[in-house]
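With one protein chain removed, the remaining protein chains of the complex are shown where they sit.
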Amino acid sequence: MTNSVERFVDPGLPEHVHRKADFDERAAKRAERQVAILFLLSAASTVLTIYSYVGISPKKEVFLPLLGTQQVNNLGIGVGLALSLFFIGLGAIHWAKTLMDDTEVIAERHEFRSSDEDRKEFVETIKERAGTAQLGRRSLIKRSLGAALGLIGLSPLVLLRDLGPLPKKELETTNWAKDTYLVSDPQGRRIKASDLEVGAVAQVLPELPEGTERSLENIGKDAVLLIRIRPEEFNLDAERLSWTHEGIIAFSKICSHMGCAVALYEQQTKHLLCPCHQSTFDVTRAAKVIFGPAARPLPQLAIGVDAEGYLIAKQGFTEPVGPSFWERNSA
Amino acid sequence: MKRLSHMRRHKFAAPALIAAALITVGSAFSMASALPTVQHQQTSSGSTIVDEGKQIFLKGCSSCHGLNAEGSGIAPSLIGVGAAAVDFQVGTGRMPMADMSQQAMRKRPIYDAQQTAALAAYVASLAPGPKVVDPTSINWERDGNVADGGTLFRTNCAMCHNFAAQGGALTNGKYAPTLMGVEPKYIYEAMITGPQSMPKFSDTTLTPKDKADIIAWIQAADKEPATGGASLGRVGPVTEGLLVWTLGLGILIGVAVWLAMKAR
Partner (left out) sequence: MKARERVAGNVAGYIDDRTGAAKWAKKNLTKVFPDHWSFMLGEIALYSFIILLLSGTFLTFWYNPSQNEVVYNGSYVPLQNLAMSESYASTLRISFDIRGGLLMRQIHHWAALIFMAAIVVHLLRVFFTGAFRKPREANWLIGIGLLTLGIVEGFLGYSLPDDLLSGTGIRIAEAIIQAIPVVGSYLAFFAFGGAFPGHSFIPRIYTVHVLLIPGIFLALITVHLMLVWYQKHTQYPGPGRTEKNVVGYPLMPVYMAKAGGFFFIVFGITAFLGATASINPIWLYGPYTPGQISAGSQPDWYMGWLDGLVRMFPPLETHAFGHTISWNILTPGVIIPGILFTGMALYPFIESWIMNDKAEHHLLDRPRNAPNRTALGAMSLSFMLVALLNGGNDIIATHFHLTINGIMWFTRIGLIVVPPIVFIITKRLCLSLQRADRDVVLHGVETGRLVMMPSGEFVEVHAPISEAKKFVLTQHAQPAALTVPASDLNGTDAPGGIKAKLRARLSKAHAEQVPAPTATEAKALDHH
């Protein structure tokens, strides 16, 4: 046994094997023809693109298996463009592979590390040059510059301040208030309690004062889902039960998790599901979370009816609707 | 395919199809041993359509729904669901259920139109409920506004049935089915009766005009051309991502392998 272990040796780059086209002129000619055909196919495809753009009406449709009913104009332009590009690529690569010199070349690599001497001099230079600035000795300059540079970073932050207003109470308020009528979304009709049968749902919004335009910001906070079940199916405390009306219960449709519209109601299980992250809420237990990532029930809206039987809110939401935020008092 | 769609539009296409369907269903029916082999002609004169429906009910439905349609642990009561519910459930083949799965599937109907009508009449006789919808009364082609229907659909239906009415998942394996190829009559009936997980959308909250709009939109979605190429199921970005990782990257890497291969 010796201490030195021999490894397998590098046999070196294998001998170059020539391609047929390297020594057979006929094979080379054939390769040339193939490349030319590919380039010509590209040219023909460009003609197809231009013809499709100019000559085919965007209204023309054709049924194709796998794809379905297609707009011929769009399809022609697209396929023409795709093929004209694709064939150029194929041609170029085929040319490179068959006709360009394919002998492998060796290039030497050099270690990036400079000589110790150079590195030392480099450090010296930095030290010396920095020394002439006297930054080490003039501490007043150093400190004041530091302060100036540190503070200047605040400018862009300050300048961005006017990007938007402060939230104030906007995240905590909605357009729901005492005696606001519930109107259907999107039709805007008032709803009578008798309009809803057991098992029915309705998407509702607060009726806005005459002449008020409903903005998306409003809908983002005001959207409510009305559900009617048999009153005996409720499993609510007295207060929450008093917020319902003859089995009709109203919840904010804006998910307490990330604000998607929770409107997927299963009338057999009485569950509400959010299609974004699958939080599941139990309608009979005041939208208690029974599955998924939401941590809070959907806020419930207290409802009743006016003298004519139209549904109204008895008060606004008692908590902010939608996703959580730092200032939210959820206790 | 062009020719096929021409044939579909032929004026005799609908009657011919219905006749063909009836023959198929009828022959399937006569072979089903669990069902009465005695044909309706033989029901004694004087017995009403309700009695006929009751007979079918006792044979085919009562084992789950109870002898008086009062319901049981495994099936709901049918008292008050109305003829429309029966017409929808039986007419789309959901009832009778093939097995006790999570949810009844749409399949080829087991009872023919006349038997379905009899069943509906029987269930309607138990307690008042929504009536069977007369297809000619919907008039969605005349009254329906596709754009308004789209807005109504996205507000009231898309959360379960997806933006293009392709269907979607509910909790615990239940699902909202696709609405492609569903007859307008059944869409209407589903809205007023709230089958299975689906809530009800009564005519007072979604008026018949609203429903006509929604149906018009669904019918347009059914015929929506595959604009921009294969529609990939119209389920959103999941199938798009799948296509990129399989076909897209597959071809690109394939070309890269060819590119780096030494030519002979």
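Here the chain labels run A and B in written order, and each chain numbers its own residues starting at 1.
Operating definition for what follows: contacts are C-beta pairs under 8 Å (C-beta built on N, C-alpha and C of every residue); 3 or more make two chains touch, one makes a residue touch a chain.
Here the structure is a predicted model, which means the values were calculated and not measured.
Although it is not drawn, the missing chain touches A, B when the whole complex is taken into account. Contact with the omitted chain, checked across A:Ala21, A:Leu83 or A:Ala250, is made by A:Leu83.
Remark: the omitted chain is touched by one listed residue; of A:Ala223, A:Val283, A:Leu298 or A:Leu311 this is A:Ala223. For the chain missing from the display, the contacting residue among A:Ala21, A:Leu182, A:Val201 or A:Leu264 is A:Leu264, taking the whole complex into account. Considering the complete assembly, chain A touches the hidden chain via residues 5-14, 53, 58, 67, 71, 73-75, 77-79, 81-93, 95-97, 100-102, 104-109, 111-112, 160-161, 163-167, 170-171, 185, 203, 205, 216-217, 219-221, 223, 253-254, 257-261, 263-264, 275-279, 289, 291-296, 322-331. Contact residues of chain B toward the unshown chain are 146-147, 150-151, 154-155, 158-164, 167-169, 171-173, 175-176, 217, 220-221, 224, 226-232, 234-241, 243-245, 247-249, 251-253, 255-257, 259-260.
In this text, only the chains that are shown with their structure count from here on.
Remark: chain A and chain B have CA centroids separated by 34 Å (rounded to whole angstrom).
Contact residues on chain A toward chain B in their complex (touch as defined above): 17, 19-21, 61, 63, 65-71, 74-75, 78, 89, 93, 97-98, 102, 184-187, 191-192, 194-203, 227, 261, 263-269, 271, 273, 275, 278, 280, 291.
Against chain A, the residues of chain B that register as touching in their complex are 1-2, 5, 151-152, 155-156, 159-160, 168, 170-171, 174, 194, 196-202, 204-205, 207, 210, 225-231, 255, 258-259, 261-264.
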